[in-house]
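Left out: one protein chain. Kept in place: all the others.
Should a chain be cited, it is by its letter among A, B and C, assigned in written order, with residues numbered from 1 in that chain.
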Amino acid sequence: MNSFGKNFRVQILGQSHGEYVGIVIDGCPPGIRLTVDDFKNDIERRKPGAKGTTPRKEDDIPEIISGVFNDTSTGAPITILFKNSNTRSGDYEKQRAVPRPGHADFVAHKKFKGFEDYRGGGHFSGRLTVALVAAGVVAKKVVGTFPGDNKIEIDSTILEIGGEKDLEKGLQKAIDAKDSIGGIVECKVSNLPIGLGEPFFDSVESLISHAVFSIPAVKGIEFGAGFAAAKMFGSEHNDSLINANGTTATNNAGGIVGGITNGNELIFRIVVKPTSSTPKIQETLNVETGNVEPFSVKGRHDLCIALRVPVVLEAVTAMVLADLIN
Amino acid sequence: MNSFGKNFRVQILGQSHGEYVGIVIDGCPPGIRLTVDDFKNDIERRKPGAKGTTPRKEDDIPEIISGVFNDTSTGAPITILFKNSNTRSGDYEKQRAVPRPGHADFVAHKKFKGFEDYRGGGHFSGRLTVALVAAGVVAKKVVGTFPGDNKIEIDSTILEIGGEKDLEKGLQKAIDAKDSIGGIVECKVSNLPIGLGEPFFDSVESLISHAVFSIPAVKGIEFGAGFAAAKMFGSEHNDSLINANGTTATNNAGGIVGGITNGNELIFRIVVKPTSSTPKIQETLNVETGNVEPFSVKGRHDLCIALRVPVVLEAVTAMVLADLIN
Amino acid sequence: MNSFGKNFRVQILGQSHGEYVGIVIDGCPPGIRLTVDDFKNDIERRKPGAKGTTPRKEDDIPEIISGVFNDTSTGAPITILFKNSNTRSGDYEKQRAVPRPGHADFVAHKKFKGFEDYRGGGHFSGRLTVALVAAGVVAKKVVGTFPGDNKIEIDSTILEIGGEKDLEKGLQKAIDAKDSIGGIVECKVSNLPIGLGEPFFDSVESLISHAVFSIPAVKGIEFGAGFAAAKMFGSEHNDSLINANGTTATNNAGGIVGGITNGNELIFRIVVKPTSSTPKIQETLNVETGNVEPFSVKGRHDLCIALRVPVVLEAVTAMVLADLIN
Partner (left out) sequence: MNSFGKNFRVQILGQSHGEYVGIVIDGCPPGIRLTVDDFKNDIERRKPGAKGTTPRKEDDIPEIISGVFNDTSTGAPITILFKNSNTRSGDYEKQRAVPRPGHADFVAHKKFKGFEDYRGGGHFSGRLTVALVAAGVVAKKVVGTFPGDNKIEIDSTILEIGGEKDLEKGLQKAIDAKDSIGGIVECKVSNLPIGLGEPFFDSVESLISHAVFSIPAVKGIEFGAGFAAAKMFGSEHNDSLINANGTTATNNAGGIVGGITNGNELIFRIVVKPTSSTPKIQETLNVETGNVEPFSVKGRHDLCIALRVPVVLEAVTAMVLADLIN
């Protein structure tokens, strides 16, 4: 099902080439200021246009059609829609016979028995992440109202593109190879209270990873020292407690012990696979002819989808935290 | 909350030094054969005793107190308990002032306002994984009844200890260093149907990672090529479809595309941090004195908890699949 | 939270004087034919205009903005919106000081800390039942696809108005008294399979009553013989099984035994209180002045809201059944 959360619950909706994509947010407390302007910055960050992203123009103006009155949340479900412009779908019918490599075309066809909206990825499209970003804007506001000494801050950045810390260099690799490329994105949350999460099943790691794997193209997640812990000794990995606030000398745990926030910085990284749509010629099955045929992607696409992920990662992280704090 | 699943739902219960640990399984279909013997093999696999694991004896005989009649599931909730023997808790009170590094002692104390059962890790203890294993035995049986050409099989193995593929060598590192050590465990599932999972929020990756991070000491997960995808080009990572059954030439996606199983082998890896209880002298805060003091672990503990994880990993994976298939 | 269901899940949204009211339906199977025309009949049945209902004109044309492609459900969330026309809200601000008797104005103000959309009942408005009706149309189609010897049919009718079986006579009572009036509505479902529902917590009675009390103005529900059972002997109330299909000689259980459908007609009745907005002068508190003052309702309202309930009752019943069958 396409919903997430218990006390701050989101329901995503829409397809790439439908009339709208959008999200319903249930459980947002009343009294949160919300105007269209509040969404501008994060929506801008998700937009294509930078080097390595698609130059396709998207005018993403949120339409808040419920739950907000006098620019303030009412406590009723908040619905935010984004109109899909630019949804020519002329030749999708023809392309159906050739499931795009790396895309969900084939599994969608099987799962939904041939009734899926196959235009532009349909409900599987990265287009829907604009709805996640919108929910994230609301969630960040909710999280920001949490009483504490300092404001909870969520910040996500790109760590690597194609194995390079220099992002320009990583992108250039892809441009030179006329191919798409993967990357790693990190997220940090500061000023969290101690005690969020549950020991079994609803650990903070469980909830964050659950949400994060809803971002298309994410294939892995690690907290704190992460996979490096496999090579570490216990005496290296253990974070020594140094004061009664719970501060630790190191942060290999990434701010979570026993599934529970420990008051140190929450830190985790995700891997974003290379964009499935690559300029390179590939092979795939033509399900009509039964032959494996050469395949090339039409149109302009992101070379590196990781570039657009940070703001989406912040958004789903904020959603989880809003749910835990609410 | 300490429950997981929608149609095959488990509720875990118990503390390390309480009378029992156990699990309630709701949604198990009627007519599944279940005897105490069915649990033996998996419980044996979880037991300590091998090199690198604690020699502490645990007699884990499941008591099935509901939901099974004439050695067959009835459709009503199945409750399985394990009696905790060997629960001397004499000197835990004294140790409370000194939260163990890497353990949940400090966060548990804060989250539960000092009322937590602090003996032996309480509800956070690795002891509770015996209950997960029991649920996994039932889940495997449910998954095994799924109609298909071949039986769904779940298999988990240790890939690395301390960075070594030779597990003996990895363990010896720890023994030589008089320290505990981490590892990597892999899980593979074959013969899955196409179409399990949902595009948003309930992707197979989301559900598996949610469940997997309930296993104590897991700090990361990756599917298919995983973190290596960050360095890959799209043309390398994309798995070409080669026939109408959905078979792909490679399996970088790990059997999941768009969050949905694609009929290829489901494959993922997790990192298990080094056991928090290490023989090495460490430092931690004495919350009574306010001083950071040297700290040493009493008793015998696993040097490498990863060694006991494979059967637990299979168990939570089976739980997720039973939930999806049910 | 404003959602309901596990496998066929609805999320309601909107306020009386917002831009739209609507519903998101998650879990609708793919391949269900759905056009705007399919909604016409049930939406028409809910409309005002008959004797005893408000003459206010509502043009309720469903806008299906997601989840349907080529007039067929895709398996992705279906979103249906209804534009609110006629939403002059000029003088609501002034009326805020005087919570209307029988309405949610006072509790909404308290619960939502003064941020509620107070225009025309806001999110509490009976206006939102048009969204329930729309979900019901989809649910009826889902239920109608259930394989069985006969098609499941849901039918709801008014039993009494103001204590009279002759509905004209009951309404005339209200017209004569220049007051609003209550009524009783019955719902019957035929051709249900045996075995829907769960013994504890998710009995069919539990789920139906949960859904039914979401219809504004409902204050009671009874199944089969219902409250009359309080005066009956066991030998009278027990329904004797007369054949192997589960047919019973009588149907005092209303088709549910032990919380489970028994294959006989599901039958239940609800009481609908008189419309809170009555033409009669009443008294209520002016929260600004602190005085209890005379109060009269402006505008035209339904004298008997029960008249518009049958199609809404069918809708929520269909939602529950779609969830159980799905």
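The rule we apply is simple: contacts are C-beta pairs under 8 Å (C-beta built on N, C-alpha and C of every residue); 3 or more make two chains touch, one makes a residue touch a chain.
Computed from a predicted structure; not experimentally measured.
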item: Absent-chain contact - pick from C:Gly120, C:Pro274 or C:Pro310; value: C:Pro274
item: Residue among B:Ile12, B:Ile43, B:Ala230 or B:Ala253 touching the omitted chain; value: B:Ile12
item: Residue of C:Ile43, C:Ile65, C:Ala174 or C:Leu266 touching the missing chain in the full complex; value: C:Ala174
item: Absent-chain contact - pick from C:Lys83, C:Arg96 or C:His210; value: C:His210
item: Absent chain, residues of subunit A that touch it; value: 6-7, 76, 199
item: Absent chain, residues of subunit B that touch it; value: 1-3, 7, 9, 11-15, 18-22, 24, 26-27, 30-31, 65-67, 69, 72-77, 79, 81, 111-117, 119, 122-123
item: Touching residues on subunit C - with respect to the absent chain; value: 1-4, 12, 99, 101-104, 106-108, 110-111, 123-124, 128, 160, 162-163, 174, 177, 179-184, 194-195, 198-203, 205-207, 209-214, 216, 218-227, 229-244, 246, 249, 252-254, 257-262, 271-278, 280, 282-285, 287, 290, 292, 306
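Basically, only the chains that are shown with their structure count from here on.
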item: Interchain centroid distance [CA atoms averaged], subunit A/subunit B, Å; value: 26
item: Subunit B-subunit C separation of Cα centroids, rounded to whole Å; value: 45
item: Interface hub residues of subunit A, defined as touching at least two other chains; value: 1-3, 12, 111, 123
